[in-house]
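Only one protein chain is missing from this complex, and each of the others stays in its spot.
When the chains are written out, they are named A and B in that same order, and each has its own residue count from 1.
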Amino acid sequence: MLRLEGLDKTYATGDRALKAVDLEVSKGQVLALIGPSGAGKSTLIRCVNRLVEPTGGKAYLDDVELTTLSSAALRRERRRMGMIFQEYALVERLTVMENVLSGRLGYVGFWRSFLRRFPQSDVDEAYRLLDRVGLLHMADKRADELSGGQRQRVGICRALIQNPALLLVDEPTASLDPKTSREIMRLIVEMCRERGLAAIINIHDVALAQMFVERVVGLELGALVFDGTPDELTPDVLTRIYGEEDWEATIEKVDEDDNEASQ
Amino acid sequence: MTGPSVSELDTIIGNSWKKPAFIKRTWLRWGLLIGALIYLVLAINSVEVNWHRVWEGLDRGARFVAAFARPDFVTRWTDISAGMLESIIMTIASSVVGIAISIPIGLGAARNISPLPVYLVCRGIVAISRALQEIIVAILLVAIFGFGPLAGFLTLSFATIGFLSKLLAEDIEAMDKVQAEAIRASGARWWQWINYGVQPQVMPRLIGLSMYRLDINFRESAILGLVGAGGIGATLNTAFDRYEYDTAAAILIIIIVIVMGLEYLSGIIRARVQ
Partner (left out) sequence: MVSIKRSDGSQVWRKRTTGQSMVRWFGWLVGVAVFVWAWNFISEATTWFFVWDAPRIAGDIFSRATPPRWSYMEKLWEPIWDTLNIATLGTIFALFMAIPVAFMAARNTTPSRWIVRPIALLIIVSTRSINSLIWALLLIAIIGPGVFAGIVAISIRSIGFCAKLLYEAIEEINEVQVEAITATGASKLQTMAYGIVPQIMPAFAGIAVFRWDINIRESTVLGLVGAGGIGLQLSSSLNVLAWPQVTLILLVILLAVVIGEWVSAKVRGAII
(Lines give C-alpha, C1' and ligand atoms only; values in the text may rest on other atoms or scores of the structure.)
Protein backbone atom coordinates (compact mmCIF):
# COMPACT_ATOMS: atom_id res chain seq x y z
CA MET A 1 0.00 0.00 0.00
CA LEU A 2 2.99 2.30 0.55
CA ARG A 3 5.77 2.01 -1.97
CA LEU A 4 8.94 4.09 -2.02
CA GLU A 5 11.02 3.98 -5.18
CA GLY A 6 14.51 5.39 -5.04
CA LEU A 7 13.50 8.06 -2.52
CA ASP A 8 16.29 10.58 -2.16
CA LYS A 9 16.80 13.60 0.05
CA THR A 10 19.70 16.01 -0.03
CA TYR A 11 19.40 18.97 2.35
CA ALA A 12 20.36 22.48 1.31
CA THR A 13 23.48 22.08 3.44
CA GLY A 14 24.61 19.30 1.10
CA ASP A 15 23.96 16.43 3.52
CA ARG A 16 22.47 13.47 1.72
CA ALA A 17 20.06 12.11 4.30
CA LEU A 18 18.41 9.47 2.13
CA LYS A 19 20.15 7.47 -0.56
CA ALA A 20 17.70 6.03 -3.07
CA VAL A 21 15.56 4.17 -0.55
CA ASP A 22 13.28 1.42 -1.90
CA LEU A 23 10.68 0.13 0.50
CA GLU A 24 7.28 -1.50 0.26
CA VAL A 25 4.85 -1.74 3.15
CA SER A 26 1.79 -3.90 2.71
CA LYS A 27 -1.63 -3.23 4.13
CA GLY A 28 -1.83 -3.72 7.87
CA GLN A 29 1.87 -4.32 8.27
CA VAL A 30 3.63 -2.75 11.26
CA LEU A 31 7.25 -2.03 10.54
CA ALA A 32 9.97 -0.74 12.79
CA LEU A 33 12.64 1.46 11.30
CA ILE A 34 15.81 1.22 13.36
CA GLY A 35 19.15 2.88 13.04
CA PRO A 36 21.50 5.24 14.87
CA SER A 37 20.51 8.86 15.26
CA GLY A 38 21.30 10.77 12.10
CA ALA A 39 20.65 7.72 9.93
CA GLY A 40 17.72 9.47 8.25
CA LYS A 41 14.79 7.75 9.99
CA SER A 42 12.98 11.02 10.69
CA THR A 43 13.71 12.31 7.22
CA LEU A 44 12.33 9.14 5.67
CA ILE A 45 8.90 9.34 7.27
CA ARG A 46 8.72 13.10 6.79
CA CYS A 47 9.43 12.60 3.10
CA VAL A 48 6.39 10.33 2.89
CA ASN A 49 3.91 13.01 4.00
CA ARG A 50 6.18 15.72 2.61
CA LEU A 51 6.77 17.67 5.78
CA VAL A 52 10.21 17.41 4.22
CA GLU A 53 10.29 17.63 0.43
CA PRO A 54 12.17 14.69 -1.10
CA THR A 55 14.68 15.68 -3.75
CA GLY A 56 14.38 12.54 -5.84
CA GLY A 57 12.47 9.29 -6.32
CA LYS A 58 8.82 8.49 -5.94
CA ALA A 59 6.44 7.55 -3.15
CA TYR A 60 3.10 5.84 -3.79
CA LEU A 61 0.26 5.58 -1.32
CA ASP A 62 -1.92 2.89 -2.89
CA ASP A 63 -1.73 4.20 -6.44
CA VAL A 64 -1.37 7.90 -5.72
CA GLU A 65 2.07 9.30 -6.44
CA LEU A 66 2.76 11.61 -3.48
CA THR A 67 5.87 13.50 -4.47
CA THR A 68 4.28 15.42 -7.33
CA LEU A 69 0.92 16.31 -5.74
CA SER A 70 -0.38 19.87 -5.69
CA SER A 71 -0.78 21.32 -2.22
CA ALA A 72 -4.56 20.77 -2.16
CA ALA A 73 -4.21 17.15 -3.26
CA LEU A 74 -1.36 16.67 -0.81
CA ARG A 75 -3.58 17.83 2.02
CA ARG A 76 -6.19 15.26 0.97
CA GLU A 77 -3.60 12.50 1.03
CA ARG A 78 -2.15 13.67 4.35
CA ARG A 79 -5.52 12.88 5.91
CA ARG A 80 -4.83 9.22 5.16
CA MET A 81 -1.46 9.33 6.94
CA GLY A 82 -1.64 9.80 10.68
CA MET A 83 1.53 11.02 12.33
CA ILE A 84 2.72 10.50 15.89
CA PHE A 85 5.63 12.56 17.17
CA GLN A 86 8.65 12.21 19.39
CA GLU A 87 7.84 14.96 21.89
CA TYR A 88 4.08 14.39 21.44
CA ALA A 89 3.79 17.73 19.57
CA LEU A 90 0.43 18.50 21.13
CA VAL A 91 -0.58 22.12 20.96
CA GLU A 92 0.00 22.66 24.64
CA ARG A 93 -2.33 25.57 25.20
CA LEU A 94 -5.32 23.79 23.67
CA THR A 95 -7.47 21.28 25.51
CA VAL A 96 -7.14 17.54 25.05
CA MET A 97 -10.38 17.50 23.08
CA GLU A 98 -9.22 20.27 20.76
CA ASN A 99 -5.98 18.42 20.18
CA VAL A 100 -7.82 15.24 19.26
CA LEU A 101 -10.29 17.07 17.05
CA SER A 102 -7.44 18.85 15.28
CA GLY A 103 -6.93 15.49 13.57
CA ARG A 104 -10.15 16.25 11.67
CA LEU A 105 -8.95 19.59 10.33
CA GLY A 106 -8.37 18.14 6.89
CA TYR A 107 -12.06 17.21 6.68
CA VAL A 108 -13.63 20.34 8.16
CA GLY A 109 -13.88 23.84 6.69
CA PHE A 110 -11.97 26.75 8.18
CA TRP A 111 -14.82 28.55 9.93
CA ARG A 112 -16.25 25.37 11.41
CA SER A 113 -12.87 24.49 12.85
CA PHE A 114 -12.17 28.06 13.92
CA LEU A 115 -15.44 28.22 15.87
CA ARG A 116 -14.85 24.69 17.24
CA ARG A 117 -18.11 23.49 15.64
CA PHE A 118 -17.04 20.01 14.63
CA PRO A 119 -19.66 17.56 13.27
CA GLN A 120 -21.24 15.44 15.99
CA SER A 121 -19.82 12.27 14.42
CA ASP A 122 -16.28 13.68 14.90
CA VAL A 123 -16.99 14.62 18.50
CA ASP A 124 -18.38 11.16 19.22
CA GLU A 125 -15.39 9.51 17.61
CA ALA A 126 -13.06 11.70 19.67
CA TYR A 127 -14.83 10.61 22.85
CA ARG A 128 -14.63 6.96 21.80
CA LEU A 129 -10.91 7.21 21.13
CA LEU A 130 -10.23 9.04 24.39
CA ASP A 131 -12.19 6.36 26.19
CA ARG A 132 -10.20 3.68 24.42
CA VAL A 133 -6.91 5.16 25.67
CA GLY A 134 -8.32 5.82 29.12
CA LEU A 135 -8.38 9.60 29.02
CA LEU A 136 -12.08 10.35 28.69
CA HIS A 137 -12.15 12.19 32.00
CA MET A 138 -9.31 14.44 30.81
CA ALA A 139 -11.15 15.69 27.71
CA ASP A 140 -11.42 19.29 28.87
CA LYS A 141 -8.00 19.51 30.55
CA ARG A 142 -5.32 21.56 28.88
CA ALA A 143 -2.69 19.46 27.14
CA ASP A 144 0.16 20.88 29.22
CA GLU A 145 -1.45 19.52 32.39
CA LEU A 146 -0.94 15.93 31.21
CA SER A 147 1.96 13.59 31.91
CA GLY A 148 4.21 12.37 29.10
CA GLY A 149 2.45 9.05 28.63
CA GLN A 150 -0.97 10.72 28.67
CA ARG A 151 0.15 13.26 26.11
CA GLN A 152 1.37 10.57 23.77
CA ARG A 153 -2.00 8.84 24.08
CA VAL A 154 -3.68 12.05 23.02
CA GLY A 155 -1.19 12.21 20.14
CA ILE A 156 -2.28 8.70 19.12
CA CYS A 157 -5.93 9.72 19.24
CA ARG A 158 -5.19 12.73 17.06
CA ALA A 159 -3.55 10.50 14.47
CA LEU A 160 -6.32 7.89 14.57
CA ILE A 161 -9.25 10.27 14.30
CA GLN A 162 -7.95 11.15 10.84
CA ASN A 163 -9.17 7.68 9.89
CA PRO A 164 -5.80 6.98 8.27
CA ALA A 165 -4.64 3.99 6.31
CA LEU A 166 -1.05 4.44 7.40
CA LEU A 167 0.59 5.64 10.60
CA LEU A 168 3.92 7.43 10.51
CA VAL A 169 5.38 7.21 13.98
CA ASP A 170 8.52 9.15 14.89
CA GLU A 171 10.31 7.90 18.02
CA PRO A 172 7.07 7.59 20.04
CA THR A 173 8.84 6.57 23.21
CA ALA A 174 11.95 8.74 23.13
CA SER A 175 10.98 10.88 26.11
CA LEU A 176 9.10 8.29 28.14
CA ASP A 177 10.15 5.96 30.95
CA PRO A 178 10.59 2.26 30.11
CA LYS A 179 7.23 1.11 31.43
CA THR A 180 5.25 3.85 29.72
CA SER A 181 7.26 3.25 26.57
CA ARG A 182 5.99 -0.28 26.40
CA GLU A 183 2.42 0.72 27.11
CA ILE A 184 2.56 3.23 24.31
CA MET A 185 4.14 0.77 21.86
CA ARG A 186 1.59 -1.85 22.77
CA LEU A 187 -1.23 0.63 22.30
CA ILE A 188 0.03 1.67 18.88
CA VAL A 189 0.44 -1.91 17.70
CA GLU A 190 -2.97 -2.93 19.08
CA MET A 191 -4.66 -0.02 17.38
CA CYS A 192 -3.01 -0.92 14.09
CA ARG A 193 -4.31 -4.49 14.39
CA GLU A 194 -7.83 -3.42 15.35
CA ARG A 195 -8.08 -1.08 12.41
CA GLY A 196 -5.90 -2.88 9.90
CA LEU A 197 -3.46 0.02 9.64
CA ALA A 198 0.01 -0.15 8.25
CA ALA A 199 2.64 1.68 10.31
CA ILE A 200 6.23 2.77 10.04
CA ILE A 201 7.62 3.22 13.54
CA ASN A 202 10.96 4.97 13.92
CA ILE A 203 12.59 3.68 17.03
CA HIS A 204 16.13 3.63 18.32
CA ASP A 205 15.39 1.11 21.06
CA VAL A 206 16.07 -2.21 19.33
CA ALA A 207 14.72 -4.32 22.16
CA LEU A 208 11.44 -2.49 22.16
CA ALA A 209 11.17 -2.86 18.40
CA GLN A 210 11.78 -6.58 18.51
CA MET A 211 9.15 -6.98 21.17
CA PHE A 212 6.27 -5.53 19.19
CA VAL A 213 6.69 -5.61 15.45
CA GLU A 214 6.71 -8.25 12.74
CA ARG A 215 9.19 -6.58 10.43
CA VAL A 216 12.34 -4.58 11.10
CA VAL A 217 14.12 -2.35 8.63
CA GLY A 218 17.59 -1.03 9.38
CA LEU A 219 18.79 2.31 8.09
CA GLU A 220 22.38 3.44 8.15
CA LEU A 221 23.61 6.75 6.73
CA GLY A 222 20.48 7.06 4.63
CA ALA A 223 20.63 3.61 3.05
CA LEU A 224 18.64 0.45 3.79
CA VAL A 225 21.00 -2.17 5.19
CA PHE A 226 18.60 -4.67 6.71
CA ASP A 227 15.08 -5.87 6.11
CA GLY A 228 13.75 -8.89 7.93
CA THR A 229 11.93 -10.30 10.94
CA PRO A 230 12.92 -9.43 14.51
CA ASP A 231 14.45 -12.89 14.91
CA GLU A 232 16.86 -12.21 12.12
CA LEU A 233 18.39 -9.30 14.04
CA THR A 234 21.65 -11.01 14.94
CA PRO A 235 24.63 -9.30 16.53
CA ASP A 236 26.19 -9.21 13.07
CA VAL A 237 23.28 -7.27 11.69
CA LEU A 238 23.29 -4.82 14.58
CA THR A 239 26.98 -4.28 14.13
CA ARG A 240 26.30 -3.51 10.53
CA ILE A 241 23.70 -0.90 11.48
CA TYR A 242 25.09 0.63 14.64
CA GLY A 243 28.76 -0.30 14.65
CA GLU A 244 30.82 -2.58 16.88
CA GLU A 245 29.37 -3.31 20.34
CA ASP A 246 28.48 -6.33 22.46
CA TRP A 247 24.98 -7.00 21.17
CA GLU A 248 24.30 -10.32 22.92
CA ALA A 249 23.23 -8.52 26.06
CA THR A 250 20.72 -6.35 24.21
CA ILE A 251 19.11 -9.25 22.47
CA GLU A 252 18.93 -11.50 25.51
CA LYS A 253 17.48 -8.75 27.62
CA VAL A 254 14.53 -8.64 25.29
CA ASP A 255 13.27 -12.07 26.24
CA GLU A 256 13.49 -11.44 29.96
CA ASP A 257 11.87 -8.06 29.69
CA ASP A 258 9.02 -9.41 27.66
CA ASN A 259 8.02 -11.76 30.44
CA GLU A 260 8.18 -9.03 33.04
CA ALA A 261 6.24 -6.63 30.92
CA SER A 262 3.10 -8.73 30.67
CA GLN A 263 0.73 -6.93 32.96
CA MET B 1 -5.76 -0.53 30.19
CA THR B 2 -8.42 0.40 32.69
CA GLY B 3 -10.55 3.15 31.22
CA PRO B 4 -13.64 4.68 32.79
CA SER B 5 -16.68 2.48 32.83
CA VAL B 6 -18.57 1.96 29.62
CA SER B 7 -21.57 3.79 30.97
CA GLU B 8 -19.61 7.02 31.22
CA LEU B 9 -18.81 6.84 27.54
CA ASP B 10 -22.40 5.97 26.70
CA THR B 11 -23.74 9.02 28.48
CA ILE B 12 -21.26 11.30 26.75
CA ILE B 13 -21.68 10.01 23.19
CA GLY B 14 -24.09 12.12 21.22
CA ASN B 15 -23.61 15.16 23.44
CA SER B 16 -22.36 18.23 21.70
CA TRP B 17 -18.95 19.49 22.71
CA LYS B 18 -17.98 23.07 23.41
CA LYS B 19 -14.59 24.48 24.23
CA PRO B 20 -14.54 25.26 27.95
CA ALA B 21 -14.85 29.01 28.42
CA PHE B 22 -11.80 31.05 29.43
CA ILE B 23 -13.73 32.70 32.27
CA LYS B 24 -15.57 29.98 34.14
CA ARG B 25 -18.19 32.06 35.96
CA THR B 26 -21.05 32.65 33.53
CA TRP B 27 -22.26 35.96 34.98
CA LEU B 28 -18.73 37.38 34.99
CA ARG B 29 -18.12 36.29 31.41
CA TRP B 30 -21.31 37.83 30.08
CA GLY B 31 -20.93 40.87 32.33
CA LEU B 32 -17.45 41.60 30.97
CA LEU B 33 -18.54 40.99 27.40
CA ILE B 34 -21.61 43.22 27.62
CA GLY B 35 -19.68 45.87 29.53
CA ALA B 36 -16.99 45.91 26.89
CA LEU B 37 -19.57 46.17 24.10
CA ILE B 38 -21.40 49.04 25.81
CA TYR B 39 -18.11 50.85 26.33
CA LEU B 40 -17.11 50.40 22.71
CA VAL B 41 -20.44 51.69 21.42
CA LEU B 42 -20.32 54.72 23.72
CA ALA B 43 -16.68 55.41 22.92
CA ILE B 44 -17.06 55.15 19.18
CA ASN B 45 -20.19 57.32 19.25
CA SER B 46 -18.47 60.01 21.26
CA VAL B 47 -15.75 60.39 18.66
CA GLU B 48 -16.82 63.11 16.31
CA VAL B 49 -15.39 62.57 12.89
CA ASN B 50 -15.78 65.27 10.31
CA TRP B 51 -15.79 62.92 7.36
CA HIS B 52 -15.94 65.80 4.95
CA ARG B 53 -12.71 67.17 6.42
CA VAL B 54 -11.14 63.71 6.39
CA TRP B 55 -12.14 63.26 2.76
CA GLU B 56 -10.52 66.54 1.86
CA GLY B 57 -7.52 65.58 3.92
CA LEU B 58 -6.93 62.38 1.99
CA ASP B 59 -5.64 64.51 -0.82
CA ARG B 60 -3.09 66.14 1.51
CA GLY B 61 -2.27 62.74 2.93
CA ALA B 62 -1.53 61.46 -0.56
CA ARG B 63 0.72 64.46 -1.14
CA PHE B 64 2.54 63.71 2.11
CA VAL B 65 3.08 60.10 1.11
CA ALA B 66 4.28 61.29 -2.27
CA ALA B 67 6.67 63.67 -0.51
CA PHE B 68 8.41 60.65 0.99
CA ALA B 69 9.35 59.62 -2.52
CA ARG B 70 11.11 62.94 -3.15
CA PRO B 71 12.06 64.43 0.22
CA ASP B 72 13.57 67.92 0.15
CA PHE B 73 16.76 68.00 2.17
CA VAL B 74 18.09 71.13 0.47
CA THR B 75 15.74 74.09 0.84
CA ARG B 76 15.80 74.21 4.64
CA TRP B 77 19.04 72.36 5.14
CA THR B 78 20.49 74.96 7.54
CA ASP B 79 17.43 74.66 9.80
CA ILE B 80 17.42 70.88 9.56
CA SER B 81 21.11 70.46 10.27
CA ALA B 82 21.04 72.91 13.19
CA GLY B 83 18.00 71.17 14.69
CA MET B 84 19.47 67.71 14.19
CA LEU B 85 22.77 68.74 15.74
CA GLU B 86 20.94 70.13 18.74
CA SER B 87 18.90 66.92 19.08
CA ILE B 88 22.00 64.76 18.89
CA ILE B 89 23.87 66.89 21.41
CA MET B 90 20.96 66.82 23.83
CA THR B 91 20.77 63.05 23.40
CA ILE B 92 24.45 62.49 24.10
CA ALA B 93 24.75 64.89 27.03
CA SER B 94 21.54 63.76 28.72
CA SER B 95 22.37 60.08 28.26
CA VAL B 96 25.81 60.53 29.84
CA VAL B 97 24.52 62.54 32.78
CA GLY B 98 21.39 60.44 33.16
CA ILE B 99 23.33 57.16 33.21
CA ALA B 100 25.92 58.57 35.63
CA ILE B 101 23.20 59.61 38.05
CA SER B 102 21.07 56.48 37.62
CA ILE B 103 23.85 54.17 38.76
CA PRO B 104 23.97 55.42 42.38
CA ILE B 105 20.19 55.79 42.45
CA GLY B 106 19.78 52.31 41.00
CA LEU B 107 22.08 50.91 43.69
CA GLY B 108 20.10 52.79 46.31
CA ALA B 109 16.78 51.51 44.96
CA ALA B 110 17.83 47.86 45.21
CA ARG B 111 16.43 46.51 48.44
CA ASN B 112 19.10 43.82 48.87
CA ILE B 113 22.09 46.16 49.00
CA SER B 114 20.88 49.43 50.50
CA PRO B 115 19.43 50.48 53.87
CA LEU B 116 15.72 51.24 54.09
CA PRO B 117 15.80 55.09 54.23
CA VAL B 118 18.07 55.28 51.16
CA TYR B 119 15.86 52.73 49.42
CA LEU B 120 12.71 54.76 50.02
CA VAL B 121 14.24 58.03 48.82
CA CYS B 122 15.62 56.44 45.65
CA ARG B 123 12.37 54.61 44.90
CA GLY B 124 10.53 57.91 45.36
CA ILE B 125 12.75 59.64 42.79
CA VAL B 126 12.22 56.75 40.37
CA ALA B 127 8.46 56.83 40.82
CA ILE B 128 8.21 60.59 40.21
CA SER B 129 10.43 60.43 37.16
CA ARG B 130 8.45 57.58 35.65
CA ALA B 131 5.03 59.08 36.30
CA LEU B 132 5.77 62.40 34.57
CA GLN B 133 6.03 62.28 30.81
CA GLU B 134 8.97 63.95 29.12
CA ILE B 135 6.86 66.55 27.41
CA ILE B 136 5.22 67.73 30.64
CA VAL B 137 8.55 67.94 32.41
CA ALA B 138 9.86 69.88 29.42
CA ILE B 139 6.99 72.38 29.65
CA LEU B 140 7.73 73.02 33.33
CA LEU B 141 11.47 73.27 32.77
CA VAL B 142 11.03 75.66 29.86
CA ALA B 143 8.86 77.82 32.10
CA ILE B 144 11.61 77.82 34.72
CA PHE B 145 14.84 77.90 32.70
CA GLY B 146 13.66 79.58 29.53
CA PHE B 147 13.69 78.29 25.95
CA GLY B 148 16.62 76.30 24.62
CA PRO B 149 18.39 72.96 24.75
CA LEU B 150 19.19 73.20 28.48
CA ALA B 151 15.55 72.47 29.34
CA GLY B 152 15.55 69.56 26.90
CA PHE B 153 18.82 68.24 28.28
CA LEU B 154 17.50 68.35 31.84
CA THR B 155 14.22 66.72 30.80
CA LEU B 156 15.92 63.79 29.11
CA SER B 157 18.41 63.33 31.95
CA PHE B 158 15.55 63.23 34.44
CA ALA B 159 13.61 60.71 32.35
CA THR B 160 16.72 58.56 31.92
CA ILE B 161 17.12 58.35 35.68
CA GLY B 162 13.64 56.95 36.19
CA PHE B 163 13.96 54.43 33.39
CA LEU B 164 17.47 53.18 34.04
CA SER B 165 17.48 53.20 37.85
CA LYS B 166 14.33 51.11 38.02
CA LEU B 167 15.61 48.45 35.62
CA LEU B 168 19.05 48.47 37.20
CA ALA B 169 17.58 48.07 40.68
CA GLU B 170 15.39 45.19 39.54
CA ASP B 171 18.42 43.59 37.98
CA ILE B 172 20.47 43.88 41.15
CA GLU B 173 17.59 42.49 43.19
CA ALA B 174 17.42 39.49 40.86
CA MET B 175 21.14 38.79 40.77
CA ASP B 176 22.85 35.66 42.02
CA LYS B 177 23.31 36.09 45.77
CA VAL B 178 25.91 33.36 46.15
CA GLN B 179 28.44 35.08 43.91
CA ALA B 180 28.01 38.38 45.71
CA GLU B 181 28.22 36.78 49.14
CA ALA B 182 31.40 34.95 48.22
CA ILE B 183 33.09 38.32 47.71
CA ARG B 184 31.64 39.73 50.91
CA ALA B 185 32.84 36.66 52.83
CA SER B 186 36.40 37.44 51.78
CA GLY B 187 36.24 40.56 53.97
CA ALA B 188 35.70 43.16 51.29
CA ARG B 189 34.54 46.70 52.03
CA TRP B 190 31.13 47.84 50.74
CA TRP B 191 32.48 49.48 47.59
CA GLN B 192 34.78 46.54 46.91
CA TRP B 193 31.82 44.26 47.28
CA ILE B 194 29.86 46.35 44.77
CA ASN B 195 32.85 46.44 42.41
CA TYR B 196 33.67 42.74 42.48
CA GLY B 197 30.44 41.03 43.50
CA VAL B 198 27.69 43.12 41.98
CA GLN B 199 29.13 45.04 39.05
CA PRO B 200 30.25 42.06 36.93
CA GLN B 201 26.79 40.54 37.16
CA VAL B 202 24.80 43.60 36.14
CA MET B 203 27.28 45.29 33.80
CA PRO B 204 26.26 43.61 30.52
CA ARG B 205 22.62 44.45 31.06
CA LEU B 206 23.45 47.98 32.16
CA ILE B 207 25.31 48.56 28.92
CA GLY B 208 22.45 47.09 26.90
CA LEU B 209 19.87 49.23 28.70
CA SER B 210 22.01 52.34 28.31
CA MET B 211 22.17 51.82 24.57
CA TYR B 212 18.41 51.32 24.49
CA ARG B 213 17.91 54.52 26.49
CA LEU B 214 20.20 56.42 24.12
CA ASP B 215 17.86 55.34 21.35
CA ILE B 216 14.77 56.46 23.32
CA ASN B 217 16.39 59.79 24.23
CA PHE B 218 17.02 60.53 20.59
CA ARG B 219 13.42 59.76 19.65
CA GLU B 220 12.13 61.90 22.51
CA SER B 221 14.49 64.74 21.67
CA ALA B 222 12.67 64.99 18.36
CA ILE B 223 9.48 66.16 20.10
CA LEU B 224 10.84 68.41 22.84
CA GLY B 225 11.18 71.22 20.30
CA LEU B 226 7.38 71.39 20.14
CA VAL B 227 7.34 73.05 23.55
CA GLY B 228 10.51 75.06 23.02
CA ALA B 229 13.00 72.74 24.67
CA GLY B 230 15.37 72.57 21.73
CA GLY B 231 16.05 70.00 19.01
CA ILE B 232 14.61 69.13 15.64
CA GLY B 233 10.98 69.24 16.83
CA ALA B 234 10.67 72.99 16.26
CA THR B 235 11.85 72.70 12.67
CA LEU B 236 9.48 69.82 12.09
CA ASN B 237 6.57 71.74 13.58
CA THR B 238 7.28 74.71 11.32
CA ALA B 239 7.43 72.44 8.31
CA PHE B 240 4.00 71.01 9.11
CA ASP B 241 2.56 74.45 9.78
CA ARG B 242 3.73 75.65 6.39
CA TYR B 243 2.51 72.43 4.70
CA GLU B 244 6.10 71.84 3.53
CA TYR B 245 5.63 68.09 3.41
CA ASP B 246 8.81 67.45 1.45
CA THR B 247 10.90 69.08 4.19
CA ALA B 248 8.94 67.24 6.90
CA ALA B 249 9.47 63.97 5.04
CA ALA B 250 13.20 64.69 4.88
CA ILE B 251 13.35 65.25 8.65
CA LEU B 252 11.32 62.10 9.38
CA ILE B 253 13.57 60.06 7.10
CA ILE B 254 16.65 61.35 8.92
CA ILE B 255 15.07 60.43 12.27
CA ILE B 256 14.17 56.93 11.05
CA VAL B 257 17.64 56.35 9.64
CA ILE B 258 19.35 57.51 12.84
CA VAL B 259 17.05 55.34 14.99
CA MET B 260 17.76 52.34 12.75
CA GLY B 261 21.49 53.04 12.98
CA LEU B 262 21.32 53.29 16.77
CA GLU B 263 19.37 50.04 16.98
CA TYR B 264 21.89 48.31 14.78
CA LEU B 265 24.77 49.68 16.84
CA SER B 266 23.16 48.68 20.13
CA GLY B 267 22.56 45.21 18.72
CA ILE B 268 26.27 44.86 18.00
CA ILE B 269 27.32 46.25 21.38
CA ARG B 270 24.86 44.07 23.27
CA ALA B 271 26.06 40.99 21.40
CA ARG B 272 29.65 41.86 22.31
CA VAL B 273 29.17 42.44 26.02
CA GLN B 274 27.02 39.37 26.63
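Everything below uses one rule, namely that a residue touches a chain if its C-beta (ideal position, glycine included) is under 8 Å from a C-beta of that chain, and two chains touch if they have at least 3 such contacts.
Worth saying up front: this structure is predicted, and the values here are computed from it rather than measured.
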Query - Candidate in contact with the missing chain, chosen from A:Met1, A:Ala20, A:Leu94 or A:Ala223 - result: A:Leu94
**Report entry** Option from A:Pro36, A:Gly106, A:Gly134 or A:Gly148 whose C-beta touches the chain left out
**Finding:** A:Gly106
Report task. Mind listing the chain B residues that contact the chain we can't see here? Result -> 39, 43-44, 46-50, 53-54, 57-58, 60-61, 64, 85-86, 89-90, 92-93, 96, 131-133, 135-136, 139, 143-146, 148-150, 153, 219-220, 222-223, 226-227, 230, 233, 236-237, 240, 243, 248, 252, 255-256, 259-260, 263
**Report entry** Contact footprint on chain A, counting only the chain that is left out
**Finding:** 49, 51, 75-79, 81-83, 85-87, 89-94, 98, 102-107, 110, 113-114, 155, 158, 162, 168
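Simple rule for what comes next: only the chains that are shown with their structure count from here on.
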Requested in this report: Round to the nearest whole Å and give the separation of the Cα centres of chain A and chain B.
Outcome: 49
Query - Interface residues, chain B side, partner chain A - complex - result: 1-4, 8-9, 12-20
Query raised in the report: chain B touches which residues of chain A in the complex?
Result: 95, 97-98, 116, 118, 120, 123-124, 126-128, 131-134, 136-137, 139-140, 183, 187
